[in-house]
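Omission of a single protein chain aside, the complex is shown with its protein chains in their original locations.
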Amino acid sequence: MAAQYKTIHPVKYYRDFLAHDLRPDGRSPDKTRNVTVNVNSISTADGSSTVRIGNTTVICGIKAELGKPKPDEPECGFMVPNVELPPLCSPLFRPGPPSEEAQAMTCFVSQATSDMVDLKELCVSTDNLAWVLHIDMICLDYDGCVQDACLIALSAALRTVKLPKVEYDAETKLPSVSLDERADLHVKSSPVSTSFAVFDDEIILSDPTGEEENLSSAKLSVVTDGEVILSVHKPGGSALSETQLQDCISVAKDRANLVNELINVALSSVDR
Amino acid sequence: MADMSGQASGEDHKLRPFYCELNVLSRPDGSAIVTQGETAAIAGVYGPIEVKPNKIHIEKATVEGIYRPKSGLPCVSDRLCETTLQNTFEAAVLTSQYPRTLISISVQEMQDSGGLLACAINAGCLALMNSGLSMKFLVAAVHCMINKTGEVILDPDNKQLKDSCASLMFAFDNVDKNIVSSSTHGRFTEAQYQEALLRCRTASTEIFQLYRDMVKKYAPTMG
Amino acid sequence: MIPTPDPAYRVGDSVLPGDDVSAAVRTGDVSKIVLGPGLRRLGSQVVVSRAGVLKMPKNNVFVVDAYQKRYIPVKDEHVVGVVTNASSDVFRVDIGASVTASLSYLDFEHATKKNRPNIQVGDVVYAKLSTAGRDMEPELVCVDTHGKAGKLGKLEDGFLLTCSLNLIRKLLSVNCPLLQALGQKWPYECAFGMNGKVWIKARSVKETIAIGNAIYESELMDNAQIKKMCTNLGLVIDSM
Amino acid sequence: MPTDNRRIQGPEISTPYCVFGSSTENEDEDGCFKSTDPLSSTRKDGRALLEHRKIYMKTGVVSQAKGSAYIELNNTKVICSVFDPREIPNRVEYSQHGELFCVLKFAPFSCTTRRSHQQDAEEKELSLNLKRALEPAVCRHEFPNFQVDIYVLILESDGGSLAASITCAGLALADAHVPMYDLVTAASLGVAGDVLMKDPSEEEEKLCSQHFERSNLNHGLITVSLMGAHTQITQVWQTGSMTTTCVSESLTHLIQSCEETYPIAQRCLVKSVVDTISKKKVPEQS
Amino acid sequence: MDQETLVCVPGQRLSIADKNHLSGRGTYERLGYIYATLAGVVKIEKQDKASLIEVRSSNEQSIVPAPGDIVTAKVTIVKQRFCKCIIKCIGDTVLSRPYRGILRKEDVRATEKDKVEMIKCFRPGDIILARVLPMTEVHSYQLSTAEDELGVVIADSETGTSMVPISWTEMQCPKTHIKELRKVAKVIPERLGSHIVI
């Protein structure tokens, strides 16, 4: 009986639950789902991690390659993050070029992580050779807050990358790579994003599932790094007062500390 | 309009001169061009028009936001500001009045010298106002920056943005001045965020007053 | 967040969407207020939904007059449309709304299953909206309740121009001198559709274009300027 | 290649660093065998010649899909999800049989050299082979002129990726309750210099596709998929150059290893059915 | 588990196929044996002397609407001659991916078929019960509400509250008392008043 009621009146179904300050999956409106992180899951990638937030699963793989720096930024390497929402993760997506949502997520993740690695450290020799980090985040299960999972996966995977030592021989224009001495990547910041959905213009649900995101009238993502806020991204939707915004920012900060601890535990447990 | 370029530090708390004109294009149902200092954007609204079957909503209108950069094809970074435009206008328009139709708002960047997204939102909102579509509220967007010393500067242009460590954009509605959308770059503390928000909110009342003057100016044609 | 009490708006002010005009509206007795386009009821308040001028054409009837080009079909309004295609038993007519309206071939004066009205694609028709609404597909008829066509039906040749809905309301309002002033100069025939389409037919092409331009110009003019414009327009045309 | 402006682009040409790599312990070319005598030798990773890698299977991994499955053959990891039958796009006439729409994709980080986001020729060929392998096993007449979408993503490929994908897709179809005649399992076999190796790894596959100078020994790769209950071969795909005797000998080995993996797939499915039943039982009782 | 439940897997041989073993839903017959096509629980129904062997999959099966089923559908677009709807549930199994249905003007009512006005019977957003007619078009299912217990079951008024049927052609909004015309299904709606919580 409940299944029919849910398909015919999805919004009413949710309102009945929220009236008792509860969500259909049993969480209270401000409780976030549990996060699991595991690292170095793909041996062919130079750095990889898998993150699960509730049902949402994202796998991030980093492949390092060598390329010629851009003429206008001769001493900078490249960090190329791309979020992929394949048709595998949800019936919403079709095969072919990335959808609107995938591109918006790519943009959001690349802005939030632009200052994690100093691109100058990625340069081998100015104007001729630099490291190119191809970061590919593939969503395996689309059930809400995929951009949070992507960000956590990226920051965990970046910390597992080991770049071999490279010298650039000017005459022969050929690099020589010694595969054994490997150096860690120096990662400067650890941004963590927490997303919220506004239901019926006044109830704020933190860490919404896919259904809740569909029925929500507004979305908000707060990216924090310790005490500093990196981004408060609210792309329109029903308006929020600043007190509501303040609560969201404080919830985001506590969750960020929790997630960063989780990443450190995952990294230390698989220590080389 | 007085000279716009250098702004003395005293005027950090004033918006750049805001000049706009309605009904500038003949084909779209509503259009507006807005220049804020050196930044300019032009917006056109088509709606309610026929909607493609795969994008149809049964009980409300589908609002589609299109953002075109000045040159070249829209790339990935324009996509994020396109979704911001689309959701902001979707919140403003009373979509339940026009079910199963499409309202398409396209904004074209004319000149970008800082605060382009804010200028685009204002242009889109004025075009919606000019198109006669029923709306819940109007949206005013204000853009500010935090410079190295942590001071909030309102509506900076490109030169000031060079030494900024963070730039924030807020869009407010005119009913109870809540935050409809917020998009930020760079790092800042929560206190700086709250201060910037309040400064932008006071500036937004100025813009709403400009909107009211526009309506007064175009009143005779209302017949 | 209770909205800050807005300054008291009065009839004749220019208002923005979201303004609370319950005070101005409640001057008369409360129960019989009629809200026209541009206003909506939100709980106990009356809120503006379109930017424009708050007007009270009749007492207790309030309207916000806003600039609009896109036509929203309303029942029993007369419109001018262009036939876009003639399928088996229904014509599709473009009236500038979001969808094309349907006009059954039976809705013409003494049209029967056998003798159908000779309407081709591209013809201009003057028709009445028999059904229109949010959830319904707009339907047109070219015949009034007791089968008489009256002024409705096909409009032979002439010149069709499109303008804003406000201009149509201005021209059709009682005290607008434009139509009479032009009528004294030259005999002409014209049909005003509430959907912003105007059909004009005068004796010569020159006069038809002159009338068309006069209509466009009158949008920004008040009555005195309109009269002056018509007089010197007549002089210029007669001298050519 | 038209610039793909829907993704963030790196520099045009970027080459993998292992090409210029020089590492102290360089493996010699055909030192794949621990001991020189190939016949009774064990392989680099300690397996006997005709020994299969350990398999781990799990169904119901993607909550949004109707049915899904994940398979791991020590380093080869494949995930597959199957969706509800939907209308076949732009199809007018009435087709008596339902369609299978298969897309197989390598993750960009799944092989030693990086793969592009767009589907290349090899992935198209593998998708076609996957579709051919599954078509005989699905009762397609039960959903006429509808289409079942099958998406396979290879997270890491260390040899035998087509065989793993076919087994994984078969499991996902069964998990999605799509009516099937039988479960499909697949296996691959490499031949290098007349030596048959079951379930070769990526390195061994590379070795099998080259051949030793000036000798016409058999070499190549064969993949076979089999319906266990009716022992019907649903797909066979061989590259390289072999004699008929070598091919038929490899076929017997392949059929035997398919039959070995068949009970593992059945056990995994039974476990998922039992879980759903016990889950359904619990709410009814409470 | 109450009685000993037999779990089966596709391709599993269930029994010999002869006159007193018949293959039911979820099974197929080949070379004298009955095999399972689904992973689920085997159900054996005794019918006089033969026994029908069926396999019931644990959760709802990916069924396709068959002619004669009663379906619950949501009306999307109302045109003069037909109205389009999406089929949400078949019988009582909810579909995870809805199918498209079309309800022609002549299938709305059994009596005076041609004087039916679609706009007086259905509005977009209504929930209707309908019966599936045999397939003619390729992708969308023909629906019919020609019986008394078929038609509109749940309809929302302008203000968004769900309306109460007062006759078989009218429904009324409890708040604004506005009457709206509908082709009402003669069945007690699942939720008579909003206060009854199932």
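Order as written gives the chain letters A, B, C, D and E; numbering starts at 1 within each chain.
We adopt the following convention: a contact is a pair of C-beta atoms (placed from the backbone, for glycine too) under 8 Å apart; a residue touches a chain by one contact, two chains touch by 3 or more.
In the analysis below, contacts and distances are computed from a predicted model.
K.L.:
Just to verify: the chain that's not displayed, which of "DNA replication complex GINS protein PSF1", "Ribonuclease P protein subunit", "U6 snRNA-associated Sm-like protein LSm1" or "Ribosomal RNA-processing protein 42" does UniProt list as its protein name?
P.N.:
"Ribosomal RNA-processing protein 42"
K.L.:
Thinking of the whole complex, not just what is shown, which of D:N74, D:Q232 or D:T276 touches the missing chain?
P.N.:
Residue touching the chain left out of view: D:Q232.
K.L.:
Among D:P85, D:P108 or D:P136, choose the residue that contacts the chain missing from this document, as touch is defined above.
P.N.:
Hidden-chain contact among the options goes to D:P136.
K.L.:
So that we can see where the missing chain sits, which residues of chain D does it touch?
P.N.:
That gives, for chain D, the contact residues 15, 19, 93-96, 121, 124-125, 128-129, 132, 135-137, 209-211, 216, 219-220, 222, 227, 230-244, 247-248, 251-252, 255.
Here is the rule we go by: only the chains that are shown with their structure count from here on.
K.L.:
Trace the shortest sequence of touching chains from chain B to chain E and report its length in steps.
P.N.:
1
K.L.:
Which chains, taken as a pair, are joined by the highest number of C-beta contacts?
P.N.:
After counting contacts between each pair of chains, the winner is A-D.
K.L.:
Please identify the chain with the largest separation between its CA centroid and the CA centroid of chain D.
P.N.:
Between chain D and the rest, the longest centre separation is with C.
K.L.:
Quick check on this structure: which chain has its C-alpha centroid closest to the centroid of all protein C-alpha atoms?
P.N.:
Taking the mean of C-alpha atoms per chain, the most central one is A.
K.L.:
Give, as an integer number of Å, the spacing between the C-alpha centres of chain B and chain A.
P.N.:
28
K.L.:
Would you mind pulling out the distance in Å between where the CA atoms of chain A average out and where those of chain C do?
P.N.:
Here chain A and chain C have centroids separated by 53 Å.
K.L.:
Return the distance between the CA-based centres of chain D and chain E, expressed in whole Å.
P.N.:
Those two chain centres are 39 Å apart.
K.L.:
Spell out, as numbers or ranges, the residues of chain E touching 2 or more other chains.
P.N.:
Chain E, residues with two or more chain partners: 74, 97, 124.
K.L.:
Where in chain A do residues touch two or more other chains at once?
P.N.:
Expected reply: 91, 103, 106, 110, 241.
K.L.:
Show which residues of chain A lie in contact with chain D when the two form their complex.
P.N.:
The contact residues of chain A facing chain D are 41-45, 48, 55, 57, 59, 61-70, 78, 80-82, 84, 86-91, 95, 97-98, 103, 106, 110, 132, 134, 136, 138, 140-143, 164, 166, 174-180, 210.
K.L.:
Can you check the complex and tell me which residues of chain C touch chain B?
P.N.:
Touch residues, chain C against chain B: 1, 3-4, 14-18, 38, 40, 49-53, 65-70, 72, 98-99, 134-135, 164-167, 169-170, 173, 219-220, 222.
K.L.:
What residues on chain E touch chain B, complex-wise?
P.N.:
Within the complex, chain E touches chain B at residues 74, 76-77, 124-125.
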